[in-house]
Each structure stands twice: as C-alpha cells, then as structure tokens.
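Removed from the display is one protein chain of the complex; every other protein chain stays in position.
Letters A and B mark the chains in the order given here, with residues in each chain numbered from 1 onward.
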Amino acid sequence: MAASPPHGSGGPSPVAARPASPVRELIPALAGIAVAAGALALAAEIPEKAGLTSFSPRWWPEGLAFLLLGLSVLHAVLALTRPAAAAERPAAAHRTGVLRLTAMLLSILGYGVLWYYVDFRVSTTVLLIALVYLGGGRGWKALLVFPAIVTATLYLLFGVLLKVPI
Amino acid sequence: MRPTIIRTASGVLTLAALVTVAGCADRGATVEDAADYPSKDVTLIVPYQAGGASDLAARTLANQMEQHLGTNIIVENRTGGAGSVGLQHLAEAHADGYTIGYLPVETVMLGFQGYDIDPANYDLIGQMVSVPATIAVPADSPYQTLDDLLKAAEEAPGTITVSNSGAGSIWEATTTALGEATGTEFKPVPFDGGAPAVTAAIGGEVDAVIAGISETAPAHAEGQLRVLAVFDEEPSPSLEGVPTAIEEGVDLTMGGWGGIGAPAGLPEEIKQTLEEAFTAAASSEEFTKVITDSGNIPVNVPADEFASFVESEAQNFKALLSDQD
Partner (left out) sequence: MSPLVAGFSSLLDPTVLSCIALGAVLGMLVGAFPGITATMAVALASGFTLTLDPLPGLAVLLTIYVSSNFGDRVPAILVNTPGTPASIATTFDGYAMAQQGKAGLALTSSAFASAVGTFAGLLLLMFAAIPLSRLALQFGPAEMFALVVFGLTMMIGVSGGRVVKGLMAGAFGLLLGAVGRDPITGDLRFTFGLVELSDGVPFIAAIIGLFGIAEVFDQIITHRSGSSAAPITQFGKWFPTRADWRTMLKPLAVGSGVGGVVGVVPATGGDIAGILAWDQARRVSAHPEKFGKGSLEGLTAADTASNATLGGSTTTSLALGIPGDSVMAVMIGSMIVWGIQPGPSLFTRNPELVYSIAGIMIVATLLALGLSLLRMRSVAKLLDLPRHFLWTIILIFCMVGTYAVNNSIFDVGVMLLFGLVGLFMRRFSIPAGPVVLGLLLGKLAESNLRRALEIGGVSNILTSPIAVAILAVSLLALVLPALRAMRQRRRTTPATPVAE
C-alpha cells in the first residue's frame, strides 16, 4: 500500500481522477507544521548534559523538526503555485461511513473499560456483536454464532495455548 | 444441509456458553484464606522480554517452585520502560501471594533515573542469580592487565572508550564507579544491548567493554576478547586465571542480580510458604545447572539477607547515580 495510491488501478474501488484542490492540499502541510512545532517545543525540554558528549542530545530531534517544517512549507508553496494536476484521489468518504467508524471506535473504547471488569470471553463477545451490527450484519447467525466462534478461537489460541493474560 | 448448520451452530453456542461459564467461575474465587494458599495459579511477572537471561532464570526457578507449591506458576512478561512497566505492575498487584515477580538490579537503580520505582514497595522472597561485572579488552589490545588500562586512563582521562549495553544500564554505572574508585575517568559508550557492546570490543571499535560475565566469558574462551578482571569477591570458575578487581588493587564489586519479590504487605504465612518454595527451588540441581550453563552464578540468598543487600545496593546507587547529573 505504502508506495501506491490508496487503491490499485484495477481494483474495484472507484478511483476518481479529480483535480486536487490546492486548499485541500494545505491540510497535510498544516499538519506537518503543527507536528514540527510541537516537536520543537518538546525538544527544548530535553535536559542538556554537559561533559558526557560534545554533541547536544537535542540536535537530532530539532534537526528533524526543522526538516519537517521546511518540507511542509515547500509542500504548501507547491500546492498553491503549481497548476493543480489531475491526481488520483482516494474514493470519497461519506457521512454514514464516518459515523460508522466513530461508533465502532467508541464501542472499542467501551470494550477497553468492560474488559477491565468483565471476563475476556464475555466482553469480547459483546464487542464483536456491536462491531458486526455496526458493520451491517444482521440475523442470529451474524450476531450470535459468529461472535461466539471468533471469541472461542481467540480464547483458545491466546488464552490457552499462548498463555497470554487476557 | 440446513439441519447440519443448525446442529453445528448449537454445538458452537453450547461450547461458547461453557467457556463463558468456566471463565466466570474462576473469577469468582478471589477471596482467599492464607491457610489454603496456594489454591490457584500464581503469576510471576518478568519485567523483560521472553528469551533473555532474566526470563530464563525466572522461568527455570518457576518450574522448580511449582513442584514445591503444588500449583502452576504462569510467567508473564511485561516489558517496557527499562523494566519499570513490569515492576510498577507488580507493586500495584494484590499482596495475596498470587502475583510475584522477578526483581532485577534495576529495582534499586530506576528510582534515581526518573522512574517511579522504589524497592520499599516490594516484599523480598530471595535472590537466586548473580551476574558479576567483567571488564574485557580486544584480543590484540596492548593492555594486558587492569593496571595497564588504568594507567592509560590516568594519562589521558576520559579518552579510553568503554562500551556497555545501554544508557543507564548497570554496566554503564560500573564504568562510572570504576573511574571513581580509581580516581580517573573512562568514556562510556552505550550500545543497544549487551551483545552489540561485546561485538564492538571484539571488532576493536572501543578500547574495552564492561559487561556481565555470561556475555564476556564465551568470547574470552574463544580468544576474541581478553577479560582483565571480574568485579566479584571471588574469581569465577568460568574465567580461569582471570583475577578479581580486588586482587588487582581496585576495591570494587559490582554486577547484576536477580531475585523474587511480591507486592509489599504480604501476609506472613504466605510469605513463609513462598520463601520455603524459593529456597528449595533455588538450591535444586536443575536450577543451578541451567544457570551455571548459561554462564551466570546461581545463588540462594534467603529473604532477610536479600533485604539488607538490597538496602545497601540502594545506598550505593544513590551515591553513584545522583552525583552524575
């Protein structure tokens, strides 16, 4: 995935060749600037120990932060000045999808809490029911049998065989 | 077709139900009477990765302790934060004897290195392994004795490079302590682990290496390194002909160690049971053989003696690590 656009050209996901809007391209640049600024602020708190080394422990992270800052600015400039090339853009997200993801993440958070109080086998079954439901699965097979099988598999593999404290 | 699916499905559901019920059942039995101890599995927390020397010592001891306690001991590796994640987890566990842990030398060091670790948070059961520090030079090094190396350091303080397993490690502390004890200064070079530090010395990248005996003795035997001294009370059988630092005129004994501890506040009866199982396990032939074969030194230090040793170690490191900053 890393080196390719998010969807292979022959893949079933529709890839729209829309012109990349320069304003949209500013968002990654701003994110980069924010990360770099945060890193610079945090790097200033690294204690400078004298004596042990002639090179400060700060210069590596600070150098990287400046590099990121410079690249982000360069990206912003390029996005604004270059004529927008028709770049492959990922398939559009839509509102129901984002809501679905948010709901799934919230149920995973709830799972983290539940796991603390209730046995792994119970909490995991509950989470799986929630995830399948949110993903669009309906019916007793999807909502009961599937979570039970997956939970039992996980428990046998990790809890019994690998002795992971779950 | 259809009946088969239903039959399979109901079978799976029954299985899941059974698994669930069984799970709830063993959760219910948490209230314990000390007289029944141990009535369920004991967890042994190791603050380092599975497969390392500490893990090996802990697991081998656990195998032997199981037989004396008559229960399972499940080893749980909780790594991270130079060992502080696992140690913190142990300190916060219930002091009911069902969670015990492996305590390394870092237990008394981390508190002085910015971590929230205090040896007073643990009830000590016993010490079972000792890893004396050694100092070694490349096979073709001009330094034949510890004295040669010290003289070179005196002539140009802070230029003799000594590799160690990492920043803040016991071996780096030993390097500092050696400098302080002899009124000179070395340049510690931290690596990412004991093996790379030893490799750097074999390859002649550094002037010397300070590492545990199990890491330098094999290379000494192969003729890749020359161990100049052992920082222990007595010479080691695995390093024949190598003197102790004391014999060489440097009054310094230092090294890693490992013991077993529990969260502070263990009921007396349970502590007694654990101590008995520990002593029997640490003196067993199986345990001593595995530890000896791995190149370290099996010991069997009872709880009270271990406690006063930890106390004195804490004092030493307080002096050594606090004046570094």
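One rule holds for everything that comes next: a contact is a pair of C-beta atoms (placed from the backbone, for glycine too) under 8 Å apart; a residue touches a chain by one contact, two chains touch by 3 or more.
From a predicted model like this one, the values you see are computed outputs, not experimental measurements.
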{"item": "Contact set of the excluded chain (shown chains only)", "value": "A, B"}
{"item": "Omitted-chain contact residue, chosen from B:Val42, B:Leu178 or B:Val206", "value": "B:Val206"}
{"item": "Selected from B:Ala34, B:Val85, B:Ala181 or B:Ile246 as touching the chain missing from the view", "value": "B:Val85"}
{"item": "Touch list for subunit B against the chain that is not drawn", "value": "49-53, 55-56, 59, 75-82, 84-85, 88, 113-116, 161, 166-168, 172, 187, 189-193, 195-196, 198-200, 202-203, 205-206, 214, 218-219, 221-222, 224, 290, 293-295"}
{"item": "Contact footprint on subunit A, counting only the chain that is left out", "value": "1-13, 20, 24-25, 27-28, 31-32, 35, 39, 42-43, 46-47, 49, 52-55, 57, 60-61, 64-65, 67-68, 71-72, 74-75, 78-79, 82-83, 85, 87-94, 96-98, 100-101, 104-105, 108, 112, 115, 124, 127-128, 131-132, 134-137, 142, 146, 150, 154, 157-158, 162-166"}
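As a convention for this text, only the chains that are shown with their structure count from here on.
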{"item": "Intercentroid distance (Cα basis), subunit B paired with subunit A, Å", "value": "37"}
{"item": "Touching residues on subunit B, where the partner in the complex is subunit A", "value": "9, 12-13, 15-16, 19-20, 23-24, 27, 43, 74, 76, 325"}
{"item": "Touch list for subunit A against partner subunit B, complex", "value": "49, 119-122, 125, 141, 144-145, 148-149, 151-152, 155, 163, 165"}
